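Only a single protein chain was left out; the remaining protein chains are all shown in position.
Entry: subunit A
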Amino acid sequence: MSVILDIKDLEKTYYSGNHPLTVLQGINFSLQAGDTCAIVGPSGSGKTTLLGLCAGLDRASSGSVILNGIKLDNLSEDERAQVRNQYVGFIFQNFQLIPTLTAIENVMVPLELRGERNVHNQAMELLARVGLAERFDHYPTQLSGGEQQRVSLARAFSNKPTILFADEPTGNLDEETGQKVEKLLFDLNREAGTTLVLVTHDLELAEKTDRIIRIKGGTVVSDQITSSVGNVQE
């Protein structure tokens, strides 16, 4: 199995005036292709910051992030954008669909951005897979929260990413809808063989992944293999 995400001695420090504030330090872990992993921790523990660094949305103060064999540390923002387009998929708590685009156009964006032509059918297949083929020409405001998150799932998988980052994917949904979206997320992930990293408060959701990394005060306090893959290992 190949390593998809390799994090070494990761540290992130913000400066407020001359006062440094270290929000993450000494983070080390790596994920293989097809792994699923949950990052859990209390509010302000640094989990979203960690997700942002792993996905190449931000740059670390020290340490390194290697994604799909590409070292992100020295890349410019535009180069990291290219990496995201080629290898990364995103699911957000508040869906983050582009409000001015229809459902299908939202799904097509990552493909079109690569310069691919005739992507309509691919996007329609994905929408059908999430059960929204009929609603393809609806704008986000015309869809419910659950529907929006399903469109978001279709978009996340549209560019066939090697790794998917999900930030509280069910955080804005009611329990029933949340469970449907969870199932869809894991099903799609399994089918595509994508590595999944999700940040959540929801321990039930976290336990559905292969591995749980707990962070507190900016450091990893535990890194365990979950029962979903057999024995729990610390």
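The rule is short, and it goes like this: contacts are C-beta pairs under 8 Å (C-beta built on N, C-alpha and C of every residue); 3 or more make two chains touch, one makes a residue touch a chain; residues count from 1.
Rule of thumb we're sticking to: contacts and distances are computed from a predicted model.
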item	value
Choices "NADH-quinone oxidoreductase subunit NuoF", "Sec-dependent nitrous-oxide reductase", "Cbb3-type cytochrome c oxidase subunit I" or "ABC transporter permease" - which one is the UniProt name of the chain not shown	"ABC transporter permease"
Residue of A:S61, A:Q82 or A:T177 touching the missing chain in the full complex	A:Q82
Residue among A:I27, A:V40 or A:L57 that touches the chain left out of view	A:L57
Which of A:E105, A:E147 or A:E182 contacts the chain that the document leaves out	A:E105
Missing-partner contacts on subunit A, residue numbers	2-3, 6, 30, 48, 51-52, 55, 57-58, 66, 68-71, 75, 77-79, 81-86, 88, 90, 92, 94, 96-101, 105, 109-110, 112-113, 115, 139, 155, 159, 167
